[in-house]
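Contents: one structure, followed by commentary.
Some chains have been omitted; the remaining ones sit where they do in the full complex.
Here the chain labels run A and B in written order, and each chain numbers its own residues starting at 1.
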Amino acid sequence: MNLSIKLPGLSIKNPIMPASGCFAFGKEFSQCYDLSELGAVIMKAATKEKRFGNGTPRVAETASGMLNAIGLQNPGVESIIRDEIPFLKEKGVPIMANVAGRTVEEYVCVTERISPYVDAIELNISCPNVKEGGVQFGTHPQLAGEVIEQVVQVSHVPVYVKLSPNVTDIVEMAIAASQAGASGLSMINTLTGMKIDPKTRTPVIANGTGGLSGAAIKPISIRMIHQVYQAVDLPIIGMGGIESAEDVLEYLLAGASAVAIGSANFKNPFICKEVIDHLPKTLERYGFSSVEQAIGGVHHEKAGSHLLRS
Amino acid sequence: MINELMSILSHEPLAEDTYRLVLHGKMVHEIKEPGQFVHIRMDGFYLRRPVSISDYDPLNETITLIYKVMGDGTEALTKQNHSLEVLGPLGQGFPIDQIHANHALLIGGGVGVPPLYSLAKQLRRKGVSVTSILGFRSKEEAFLLEDFEALGDVHITTENGTLGRCGRVTDVLSEMAGNCDMYFTCGPTAMLKAVANDLPDTPGFLSMEERMGCGIGACFACVVPSKDEKGYKRICCDGPVFRAEEVVL
């Protein structure tokens, strides 16, 4: 079974990567399995300076999902280059750097610094958990276009834009990214949510709101990828609630070329490896002979062969 | 660290809303020190639940947890009788091998008491005298009293006065402090703070709690500000046990 896939900047042996922010810089999970088994690693967001992030509690449990408001805590781009990337390089796994910022200048500066050391950039214009920067770029096509254009100009490697689902029209955002020179899309970041504790009468998350992730959001992500696949000719890294090889196949069929697994790493730290192990059999069971073949499958299928009706 | 389907050897009420759970499995062989914890997964809950290892026995391959019902997850836990998916052992516990003390003071509040039990036993094994101050809400919620009494002096406080001194652990702290040359405490953050403030000159260790995502250091959910250059510690992997002077409460 051929699991490999070629994407801008990433020639990966399978389409499975841990999602940004759910895997730190890989050290912790390297206790669980050999990181070289992964298609690639998407690192935790990098900002120019180190950030402490939001107050705690930073996570809350929801039905089939969770809220988080970490607030982009990270040691800053220089420390990531110095202290984190060498470890991943040594493991021999392709690296994607998730880049965040408060201003266009910060995005540009971080990309300029980090892009020579990684295989691709994931431009995070969609983090709902920081007060300034981040999400406003991700909800206005014009602002998005501006930051993407400038980042693409300075980047040494292809730039994937990570889209926010908190928008009326995801296609409009995807088109803006495409026109601004993005090489690919990452879909989706978290949906803004809140949980209130009736005991304290306050939001559970210190920040008030947090980003909703996990199985709960999968139908929204699948819908958005399905829409964007039809409208924009860019490869998509799909994510949101992936927990099994079947879920991966659903993403591929919707139009993703590769996927990232986020919160499920917390449920089961071995999940990425397990999904990789199960993927060949799953593809086979549903009649596919490669990952490539499944991509966008639902768009090519003729209607009318519905199981219930046959 | 392993993820193990551990079998449940026994699971019984210990006090009001409080249960003792004895698990059997290979994980016990990886425990380094008292104060480490496990991360429990249950069907229908998206996040795991962190629970301290209260006692462990490599010979019989058992791990004992003591937990209190606080919400839906621990409520559901009470119904488990067959096996449990457990990730562990996690975190840094009390560095028992490096501890040099003559007389240790242990201060536990509510479900902060369990991890101190295995610590107390190991301190005694090293020849350290142990005095314990255990605080509970009421007599009905108190547990492990005899177990601690077998290891040294025990002072009980209850918030409603139904057992021991009426009040909080800090109310008896000052009376005990003089005798000890090191303290160990686990409980709500407010209590840890009060204890650390009351014993500024005694070396001490705090075991902390925070809501967790991964439990292994990868998500930054569980940070506490620290006094070092990095500025933070992750409770799940740098802790849950810290030297009192390391963290900012």
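One rule holds in what follows: contacts are C-beta pairs under 8 Å (C-beta built on N, C-alpha and C of every residue); 3 or more make two chains touch, one makes a residue touch a chain.
Source: prediction; values computed, not measured.
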| item | value |
| --- | --- |
| Displayed chains are single representatives; whole-complex counts | A x2, B x2 |
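Rule of thumb we're sticking to: only the chains that are shown with their structure count from here on.
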| item | value |
| --- | --- |
| Cα-centroid distance, subunit A relative to subunit B, in whole angstrom | 36 |
| Partner subunit A, residues of subunit B touching it in the complex | 1, 3, 41, 45-48, 73, 87, 210-225, 230-232, 237 |
| Of all residues in subunit A, those that touch subunit B in their complex | 21-24, 27-29, 31-32, 44, 50, 52-53, 56-66, 68, 70, 73, 75, 204, 214-215, 263, 265-270 |
